[in-house]
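Take a look at chain A:
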Amino acid sequence: MSVALPLLLGVPAAGAALLAAVPMSERRAKVLGVLASGATLVVVLVLTVGFDFGAASRLQDGVDVRWLPAIDVRFHLGVDGISLPLVILTALLTLLCAIYTVGSVPEAGRVRQLLALVLLLEVGVLGTFVAADLIVFFVFFEIVLIPMYFLIAAWGGPGRRPAATKFILFTLLGSALMLVGFLVIYAGAGTFDMTALAHAHGRGIGAAPQLFAFVLLLIGFGIKSPMWPLHTWLPDAHTEAPTVGSVLLAGVLLKMGTYGLVRIAVADVPDGARRAAPALGILAVVGVVYAAFACLALVRSGDLKRLIAFSSVGHMGFVLLGIATLTPVGIQGALIGNVAHGVITGLLFFLVGGMKDRFHTSEIEELGGGLLAKVPVLGGLTLFAAIASLGLPGLAGFWGEMLAMLGAWSPAAALSRPLFIVLMAVAGAGTILTAVYFLAMLRRVDFGVVTARWREAPIPDAVAADLVAWVPLTVLALSIGVWPRLVLGVSDAAVRGLLR
Partner candidate 1 sequence: MHLSLAVLLSALLFGVGVYGVLARRNAVALLMAVELMLNAANLDLVAFDAWFKDTLHGGQVFALFVVVVAAAEVGVGLAIVLTVFRLRETVSVDTLTQLADRDPRPQREHDAADVAQ
Partner candidate 2 sequence: MRLIQSIDYAAIAPPVALGLTAVVVLVADLFLPPARRALATVISLAGSLVALGFAAWLPTQDARHTLCFPGGACSYAADHFTAFFQLLFLGALVVVLLLSLTSVAEESLPTGEFHFLLLSSVTGMLVLAASRDLLSLLVALEVVSLPAFVLVGLRRGDPRGSEAALKFFLFSVVSTGLTVYGMALVYGVTGTLQVDGIAAALAPVHAAGGAKSSLAAAAVVLVVVGFAFKVSAVPFHFWAPDTYQGAPVPVAAFLSTASKAAGFAGMLVLLLEAFRPYADVWGPVIAVLAALTMTVGNLVALRQWHIVRLLAWSTVAQAGYMLVPLGIATTAGGRGAAELHTAVQATLAYLGIYVVMNLGAFACVAAVVRHSPRAGVEDFRGLARRSPVLAVCFALFLTALAGLPPGVAGLFAKLVILRAAVHGHVAWLAVIAAANAVIGLAYYLRVAALLFDLSSDSAAAPAVSGPLVARRSRTVWAAVAVTALGTVALSVDPQLLLHAASTAAASLRHSVAP
């Protein structure tokens, strides 16, 4: 048994416990927050270094101990090529959030509790990504809810309460149905063990239960992802959440949904997946186009955070489309799309948070234009992030979209090719619309003339803590874009194993 994974969960948990239990000065809390999340990242890096990339389809550094034999549940953890990139992303984003908090504390204060919740959130997310037992997965999946709820409800904007409630109720509905789906799988396959289930590849589960389970899982993970039309919690949650909340929500929480869809739904009930894939594909593509239209309307008069939240819906639509193709290419696209979205949208939310800190608004109308003139660094990074987000080839966002569409060009043998080619074409139209609204956003916010309201106001550009938090994401977006092997190479074998 390896100690890496227990440490991976233990370090942030200990940090959270310390922060929650021991009263300390704000300064100390910040330091502790950075240290704990930094230590977690170190553990992740050690884990990565020790990872056998040659056998990325195998679950590594496993922990597999008896937990609840009465209901056939084992405490089984492990990482493989599919989860490793997400684990790294999670640890990195959490650290960056902690660093960002050093520079900008939300108005509600109480940094200690904020950081404790962030670390607790990290435990939940990391646990979800390394869980190898459905029930363990489920428990970690649920751990995330309460911290996120309080992040929004206590540190959020004026409409935080309803937004937080909506978030948690939606997500719980999803996860409760997902649990039923797990149990349907269990009823057929007789085990909760994800490796065994993936290995069995749906054997033992009848056709109808497979479809039923897949639909339940689809709703569960679809709400989290979010999949159209189950996305309506997301814009509100993002709009109201504090910056770190938005970053983590977009950066890692949404990934739990798509990860689960790949890891559990597609792998464990393949027959159900095949039958539901056309529906999933259609919903995914509708999401892409729908989100683009919504953003297009929002860019005229709306909230920047809301716009980016909707753009998340669109991006996750591509991820879902990739999954729907049930091909290694599509799923690879989904995975790299996940990571890219985490990096880029995380960065975008950081930047909008930076604007909100400075201008005390994220309304496009009120921000006016000329960000690039007023705060060149912030404006420049926004330009970069927007360009990356619209899927320019050579930047991280491209690969997910491209591979998803490539998967749709030649979907799995059991699926209707004409349908998926139509879906691909519509998704392609979505990429155009995405470009349109992002450029329109830049045109309204980044470029142009500084409005009279801000012309004389002393607005500081990015400070050191901001840059430390933002630049790694920029570099990552570029690196993954130029050298996608960073992600695809890791997950390749695992994805092929999954769809075998």
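Rule of thumb we're sticking to: a contact is a pair of C-beta atoms (placed from the backbone, for glycine too) under 8 Å apart; a residue touches a chain by one contact, two chains touch by 3 or more; residues count from 1.
With respect to how the candidates were assembled, all candidates are chains of the complex that A comes from, given by their letters.
Values in this document were obtained by computation on a predicted structure and should not be read as measured data.
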| item | value |
| --- | --- |
| Complex member in contact with chain A (any copy), out of 1 or 2 | 2 |
| Residue ranges of chain A in contact with candidate 2 within the complex | 67-71, 108, 110, 124, 135, 138-139, 142-143, 145-146, 149-150, 153-154, 161, 164-165, 168-169, 172-173, 176-177, 179-180, 183-184, 186-187, 212, 216 |
